[in-house]
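Encoded as structure tokens, the structure appears first; notes follow it.
Every protein chain of the complex appears in place save one, which is left out.
Chain nomenclature is as follows: A, B and C, assigned in order of appearance, with residue numbering initiated at 1 for each chain independently.
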């Protein structure tokens, strides 16, 4: 498991990790939880995993490149986690994201929130994910089965149904 | 991994499992995902894990017994999953719950929802969890550090902050 | 009409009543609420008690039929 970036935020146990390869969300989650030493304190854990689909906008996609802005990406993710931890009572937050070349069924993002109560865990997780989608500097370029390449133009709002 | 009850619901891949022991949410999740054969289809997975805390209502708790109503519990959980799958576009749902004697830090419940898009995964997961809390027949009896035993009287609404 | 009805209790109610289940022969028509009264004479059903008939939630005014399973229990606290 190799990560490009890792930082514990001050005060609360929170981590942002970017992976150039070998991204196993369940393993990262498990290791983080084991290390965090919160046994008995957390009653609610909300986990979101985003995974690459083999179809997008009606076209078959065979690969994708995830570009990011090293430095700003981490800074924005930390800011998002910090905002969430001010809005909700959370014990720990872990955000991990892939960068580089990925294939369908590869995981892209993990957001995990540990809290005493489920309302906080659910709300903080979703807030972080929506904020990541709208403000963390990552960009996706798809390679279609036809070998045509195209940039994904914008993310949709996850709260509204299409 | 031993389970008391397991049923695939018709039409969609959905499963309800009750465990009398050996409940490992991440392992159950992973096995279910591997067997479901959805690679490339799901873009969003929302997971909720409920875990026993060592404190409740201001008291230290050293153990808990989870009672259920065999037959009705499964029936109500299936009904909840069925309702969720009518309200949202989901690809798969897994609900697992412990019964019997548990200790602090032991997992109690797992709700996992696989969907194409994150809005459906988040909404369906939370709906299932709130419905489980309000209508699946499980009852908790706590044993305090003082050895006093007491039944948990009611669940709170997870959407409202206390 | 003589009916055989299975009656079950759970959790704190089971402990309070000192029994988990029993089978009653009753003459119908009879409702879920009347099953409680016949099964627990002199003990009013506590306000928070929930009724189920054949593993579905029901209003206690629902009628029962031969072979039905009636259950009474306190608010659920799983998850």
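Here are a few things to note about the model shown:
In the analysis below, a residue touches a chain if its C-beta (ideal position, glycine included) is under 8 Å from a C-beta of that chain, and two chains touch if they have at least 3 such contacts.
As the structure is a computational prediction, the values presented were derived from the model and not from experiment.
Seen in the complete assembly, the chain not on display touches A.
Of the residues in chain A, those that touch the hidden partner chain are 50, 66-69, 71-72, 75-76, 97, 108-109, 129, 132-141, 151-155.
In this section, only the chains that are shown with their structure count from here on.
Chain B and chain C have Cα centroids lying 27 Å from one another. The multi-chain contact residues of chain B, meaning those touching 2 or more other chains, are 50, 129. Taken residue by residue, chain C touches two or more other chains at no position, since every residue touches fewer.
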